[in-house]
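One structure follows; several queries about it will come next.
Every protein chain except one is present and positioned as in the full complex.
Note that the chains are named A and B in the order they appear, and that numbering of residues resets to 1 at the start of each chain.
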Amino acid sequence: MEVPILKQGAYLIASVQSALSDADLVQLRDAVVERVGKLRSRGVIIDVTALDVMDSFATRTLRDIAHMIRLRGADTVIVGIQPEVAFALVQLGLKLEGVATALDLEEGIAFLDRKAKTQAKETRSRGR
Amino acid sequence: MDDERRSLDAPGSLALPYARSQERVAREVCIPIRSDVDIVKARQTGRDLASELSFSFTDLTLIATAISELARNIVLYAREGDVCLRLVEQGEKRGIVVIARDQGPGIVDVRRALQDGYSTSRSLGLGLPGARRLMDEFEVRSEVGRGTTVTVKKWKR
Partner (left out) sequence: MARVAKRPPNVPQSEFRSTQRLLSELVAHLRESRTQLREEWARRITEAKLLTAMSNEEIFAEATSVYDNYVEALETGTFEALQAYARNLSERIIPRGVETHEVIGIVLLLRDVLARSLFAKYQADFSLLNRILDAYEPAANRIAITVAVGFVQERERVIREQQEAIRVLSTPVLQVRERLLILPIIGVIDPQRARQLTEQLLRGIRTNRAKVVVIDITGVPVMDENVANHLVQTVEAARLLGATVIITGLSPEIAQTLVTIGVDLGKMNTVGDLQGGIEEAERALGYKVVDISESVAPA
């Protein structure tokens, strides 16, 4: 099942619609990374509201996506992790270390906006 | 039918105490695991089956996640195997048993596979300690060259 990826201004929004197999996750990763490069996006929001299970592979892949996107100079934020899924993740001992998370799409966009603002400020002060 | 009857004690003996009931299987569903698609199938079937016992939503997620980890191990290390799901009764208790079986290479060092620092996330290894944390009971049997069977259980509280 392919995950739809939409462009919203400088950001990409990937909304997972249903359970993803390992192959789906890998496809998502490749698609997002390719799009970020092509469209020069500044941020990616991955909405996992529809995921009822996030296991070690899903977590690893999401981490990889954030990593690869960072290498292209963009930020990633994962949104919509369900309370029960968050509970299972921490019980499993998995950490989404180094990956930003937010409650939902609205918060995710707010996060990216804040980040963009801080970065713009830094660049301006450095340029002086 | 006969095995469920408990026989009378021999005369003169006060043999008891209240005997521990046997575990009885009420339902069983087995899913062959051959590819990553089967992992999703196994965990969704597990979730559906467990919901018949009115497990909490959180518990259902824990069960589904544990199944996902165990099924993935089969795909990663043994190529194929199966996951059997059983609804069981033991006396008053009701629960779900997950048996992940394969005829793969087996685990060389079971003890090490079961180790992990509580907050370690560096090496996810076989995910066995994780699956163990999600469930109430955990047992792994493995023989190098013959295969591995991991059995986990969760009881409805």
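Just so we're on the same page, a residue touches a chain if its C-beta (ideal position, glycine included) is under 8 Å from a C-beta of that chain, and two chains touch if they have at least 3 such contacts.
None of these values were measured; they are calculated from a predicted model.
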| item | value |
| --- | --- |
| Hidden partner chain, touching residue among A:68, A:86 or A:116 | A:86 |
| Footprint left on chain A by the chain that the document does not show | 79, 81-84, 86-87, 89-91, 95-96, 101-104, 107, 111 |
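As a working rule, only the chains that are shown with their structure count from here on.
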| item | value |
| --- | --- |
| Chain B partner contacts - residues on chain A that touch it in the complex | 19-23, 52-57, 60, 82-85, 87-88, 91-95, 97 |
| Residues on chain B engaged by chain A in the complex (per definition of touch) | 36-37, 39-40, 43-44, 47, 57-58, 60-62, 64-65, 68-69, 72, 75, 116, 118-121, 124, 127, 129-131, 133-134 |
